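Submitted below is the structure of interest, expressed as structure tokens.
Just one protein chain is left out here, and the rest sit where they should.
Coming up: chain A.
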Amino acid sequence: MSERIDSASTTGMDWLLPKIKTMTVPLIGILIFLGIWQMGAPKIVTSLGAVPGPTQVFQQFVGLVDEHKEAREKEAAFIKRQEVRNAKKLEKDPNAVVKIRAYTGKATFFDQIWTSLLTVSAGFLIASLIAIPIGIIAGLSQTVYTAINPLIQVFKPVSPLAWLPIITMIVSAVYVSDSPMFEKSFVTSALTVMLCCLWPTMINTAVGVANISQDLQNVSKVLRLSWWTHVVKIVLPSAVPMIFTGLRLSFGIAWMVLIAAEMLAQNPGLGKFVWDEFQNGSSNSLGRIMVAVIVIGVLGYLLDRGMLTLQKYVSWDKSQALR
């Protein structure tokens, strides 16, 4: 009996050991990094005080969470007060016109994160919806490829930040409506993100499509598949790995560009948070900016993991090593 328990526990360990190993090594790396940071940071003194170490940064993070909770409570209280006030008004005079105002408190750190995530997803989605079809057509037709290649090559190296002023002007000129569905700043940021997402996706899709094996193309020709069936059954599955390479490249760039664009244009989002803290210049600012830096990094990493999971789900070749 005891033997059985023994063997069970060893098999349990067998399964656990590699996991512990893969966990400990990165953990050691992180701990060493934190150690160096903790020791080195106080030695650098800026006009805003000493550079905060990991513990101070963590405290700032807790502070930001508290601030967020507080803001939510304030908002709830505001709405409640308004409701009560309106109800009283209506009691006195059923025909009174009641005003319902939205809460206009300062956006918290977490509001800004949400805004940034929303903006980057919107820009990325629009870009993908444009770039993948164009990439497929360019990959299928040498003529189309030759026609758009110079344009891609010229626009690709341009930092989308250079486009930002132009986009801002165009958006404020064209996007006029009395009850806009999205804020102008959101549209501007999303379009800037879109511009930088277009090129890597387009190029990689085109290359993936152009390199479909001749054998499979011959199969399609012999069957005389319709254009649509050819694209759906043969072109897309073979180009999926390259399309995803493009998408992940795009997403990485988009996340970086978005933060910069928000800083530059003072559009809501994490970039604005960083910029505002920098302008505030309180003793907490450096710590809060560092919280933002870490959050930006972690989110970027998680977003890429998300794309990878999606790629694994969509890809037909499950044995393929994806990283």
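Remarks
Everything that follows uses one rule, which is that a residue touches a chain if its C-beta (ideal position, glycine included) is under 8 Å from a C-beta of that chain, and two chains touch if they have at least 3 such contacts; residues count from 1.
Everything below uses one rule, namely that contacts and distances are computed from a predicted model.
The chain not displayed here is annotated in its UniProt record as "Bacitracin ABC transporter ATP-binding protein", chosen from "PadR family transcriptional regulator", "Uroporphyrinogen decarboxylase", "Bacitracin ABC transporter ATP-binding protein" or "Cysteine desulfurase". Taking the complete complex into account, A:237 is the one of A:63, A:237 or A:300 that touches the chain left out. Here one chain is not drawn; of A:65, A:216, A:249 or A:299, the residue touching it is A:216. Within the entire complex, the positions of chain A that touch the omitted partner chain are 215-216, 218-219, 221-225, 229, 233-234, 237, 316-317, 319.
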